[in-house]
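Please read the structure below before turning to the comments.
The complex appears here without one of its protein chains, the remainder shown in place.
For subunit A:
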């Protein structure tokens, strides 16, 4: 199963971190730092795989991909296929790209809950749930629509107009 999904920028600031088994906050921080220090010591043009038993316990692997200023990281155990995980990152990024039309680091920071919504459609409780980015997009759009609808009913009257961005 997948143990964790992380996104961090090239300076090591976490942008999104989701652990599928509970970790205390300090442990999360430690792991994020540990992963980052491993990643930033990797030279260019090497494989995207790492065995990371030292941080996540026996039989832990890590797949990462570097996009512009962001590292996308998946940590998982022996029951997953490394190359497939690499493609899962690809799915995630493709989906985000569709969501935010040309995704960049800031989108991820500012759309925290949407990020999680996307991720939850793809990985669910540590298992790969959906790998078709079209399907994910459909689900996320539906969520946004319904959320917006429920918003306008209950919130708009008392809210300051125009708070909803755009």
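Heads up, the rule we're going with is that a contact is a pair of C-beta atoms (placed from the backbone, for glycine too) under 8 Å apart; a residue touches a chain by one contact, two chains touch by 3 or more; residues count from 1.
The working rule: contacts and distances are computed from a predicted model.
Q: Pick, from "Sterol regulatory element-binding protein cleavage-activating protein", "proteasome endopeptidase complex", "AP-4 complex subunit epsilon" or "Nuclear pore complex protein Nup85", the protein name that UniProt gives for the chain of this complex that is not shown.
A: "AP-4 complex subunit epsilon"
Q: Considering the whole complex, not just the chains shown, which residues of subunit A touch the missing one?
A: Looking at subunit A, the ones touching the missing chain are residues 13-14, 16-18, 20, 22, 24-25, 28-29, 42-43, 45-51, 53-54, 79, 81-84, 86-88, 90-91, 99-101, 106-107, 109-114, 116-117, 120, 124-132, 134-135, 139, 142-144, 146-148, 150-151, 154-155, 158-159, 163-166.
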